[in-house]
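Note that one protein chain of the assembly has been removed; the remaining protein chains are unaltered in position.
On to subunit A.
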């Protein structure tokens, strides 16, 4: 028997040496041999010994197990590299819309909704690493979107009075912290006076305020010696931050005219470009600018104010792409 099959044609091993120790290896049920083209030798081997006096190995024993370990090790080494960057897509061939076109559609989708409640949203996709610093900043838009922001100030004594005069809706220290702990949060921004900051940190409220993005910190400019001074600047300001490689911001109310919206977008894009440039050692680029609103689909902006060609043409030949081809912060620079 052994003379006829000195070498297995597929795997170049000597089956005769294996047969004595582990007959299971040669059955087509094992991982390796199922994938091989069936040679005439293997079935003949199995037929030759329909039963055996040697005790059959338990499932997953001995030689088979070793083979499996080897193959699993092999799989581990071939694992994909973890992705370091957020995924970006090539959207150069897809239709892009001029600002007025996008606004006309959005207004149609938003018909019948309250003009003050529905907002234009801008999403800016960024080519960026998953770890590393992210963009987080505040901007004073030419025409403010949120005019009724409720501000909370942690301060004592004179500073508290000054903050109340400047327009803060919730002012105090311990009684406010107790309220927050009970879940009463009726404000959108938090400012902390620097002299009570250490005391505030001991309360452990970061666990409640942190996830909501309300936690004051010196880095974001919300821990200051004089809270009253920055309240007025904060009322008309909008905050934005990078999440999952996208920066989102409410850029205008639905009732804004195209000119107003364009000014807002331009201002925001300029500042964002500066923010991105400020982060050194990390390659961050603007990939796509998308305008949408509360109840409407999203429109990728071409960077033009008004579209010259017919809209139907865009379906096939994206003329608008020239102005807005991705990557470097060109898209909205062309809006003029």
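Throughout what follows, a contact is a pair of C-beta atoms (placed from the backbone, for glycine too) under 8 Å apart; a residue touches a chain by one contact, two chains touch by 3 or more; residues count from 1.
The rule is short, and it goes like this: contacts and distances are computed from a predicted model.
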Next item on the list: Among "V-type proton ATPase subunit a", "PRELI/MSF1 domain-containing protein", "Ribosomal protein/NADH dehydrogenase domain-containing protein" or "RNA-binding S4 domain-containing protein", go ahead and choose the protein name stored in UniProt for the chain not displayed.
Entry: "Ribosomal protein/NADH dehydrogenase domain-containing protein"
Next item on the list: From the listed residues A:80, A:158, A:202 or A:306, report the one that touches the chain absent from this view.
Entry: A:306
Item checked: Hidden partner interface residues of subunit A, rising order -> 11-13, 31-32, 35-36, 67, 70-71, 74, 78, 89, 91, 94-95, 100, 103-105, 107-109, 111-112, 123, 125, 246, 257-259, 288, 290, 297-300, 306, 312-313, 315-317
